[in-house]
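Apart from one protein chain that is not included, each protein chain of the complex appears where it belongs.
Showing chain A:
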């Protein structure tokens, strides 16, 4: 770890700087106008109007996703810290790959728009990170970030430029893609000895509250995420309104079903942290279409329901039968709601809510997102299995102290774990 990780990170950074030297320029008024004339003519200063939206997306990526994963009792440093590392690396790489694909290999002109798109591309890695959280090393995460963003950019190019499918809030290209990519990687990296759980794979009272910070940041800023790349002002307003109502409806159903699936009617913090956001994911594809507020509320309600049911019944099934250990339950927050979003997009287009796309193309977009995610995830998982990448051993999973200097005195251990005697993990027979 001592030499491999710094060398790898600095090497990547130097390589990216060199590539930026050759390929990336700032956009000027002239280039902006050229680009915008291709899509829509709204004038050059539209670019700067996106800045607040970019800021909101940025908060979601770094604070929202970072804190959402801090629920593990001994893995808070890694969740926020590695999140920062891969997001910072990913946005540079994303700028480059996406820019090169869209400019067909010519010089890339970067502006606020490319910053938003770069942040989007890192979101896929952060989602996949959730699936393998606690079981990978920083080196593995760097490699995964590079490969996953490349695959994502390819798929996004296919969906947006070839199929011309509509996916403004990226339910399919980011959420479903990221989730299934991460799940495949987690499946390849399956650890049989952790089959019956790990003593550190649990939360404590305050770590769950920290995760709630992440949830609330994501909840508040999700309308910006879904509306950031909508083409027109009208579309943007619709995206904001639809996402807001979808999220509000999703909160109600998530609480209701969380209470319903518990024998004594109590709520589960895991559901509240995650399922309340499913509405934002699911409405993504059709956020800027004319689906009416009630349409988005129906989508949000379904997403909340699906997500809670997924946490309660599918995650245990995945862990035991399919041998996929999904730490954060990304399948229920991003995978299933992303699919719901894809289907909602197909239905909405079929009902005539948008004339920019066709049903077949929407369906193709769903298929290509899942397909590339599975293939990309499989390849990445096999690469990450190479045993020189500093993987933590089974005993060291979900523990910050492998990669971080941690304060010796931990409040949580003393207060919250008096009754638990330190158990050694026993190898499976």
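Note that in this section contacts are C-beta pairs under 8 Å (C-beta built on N, C-alpha and C of every residue); 3 or more make two chains touch, one makes a residue touch a chain; residues count from 1.
Here, contacts and distances are computed from a predicted model.
K.L.:
For the chain omitted from this view, which of "Polynucleotide 5'-hydroxyl-kinase GRC3", "DNA-directed RNA polymerase subunit", "Nucleolar complex protein 4 homolog A" or "Blood group Rh(CE) polypeptide isoform X1" is its UniProt protein name?
P.N.:
When "Polynucleotide 5'-hydroxyl-kinase GRC3", "DNA-directed RNA polymerase subunit", "Nucleolar complex protein 4 homolog A" or "Blood group Rh(CE) polypeptide isoform X1" are compared with UniProt, the left-out chain turns out to be "Blood group Rh(CE) polypeptide isoform X1".
K.L.:
For the chain not shown, which residue from A:252, A:351 or A:383 touches it across the whole complex?
P.N.:
Going through A:252, A:351 or A:383 one by one, A:252 is the residue touching the chain not shown.
K.L.:
Sort through A:184, A:301, A:368 or A:391 and give me the one touching the missing partner chain.
P.N.:
From the options A:184, A:301, A:368 or A:391, the contact with the absent chain belongs to A:301.
K.L.:
Kindly state which of the options A:81, A:154, A:231 or A:293 is in contact with the chain not pictured.
P.N.:
Reading the full complex, the residue touching the unseen chain is A:293.
K.L.:
Return the single residue from A:236, A:307 or A:357 that touches the missing chain.
P.N.:
A:236
K.L.:
For chain A, which residues lie in contact with the unshown chain of the complex?
P.N.:
Contact residues on chain A toward the absent chain are 42, 45-46, 49, 52-53, 56, 202-206, 208-209, 212-213, 216-217, 219-221, 223-224, 233-234, 236-238, 240-241, 244-245, 247-249, 251-253, 255-257, 259-260, 262-269, 272, 276, 290, 292-294, 297-298, 301, 411, 415-419.
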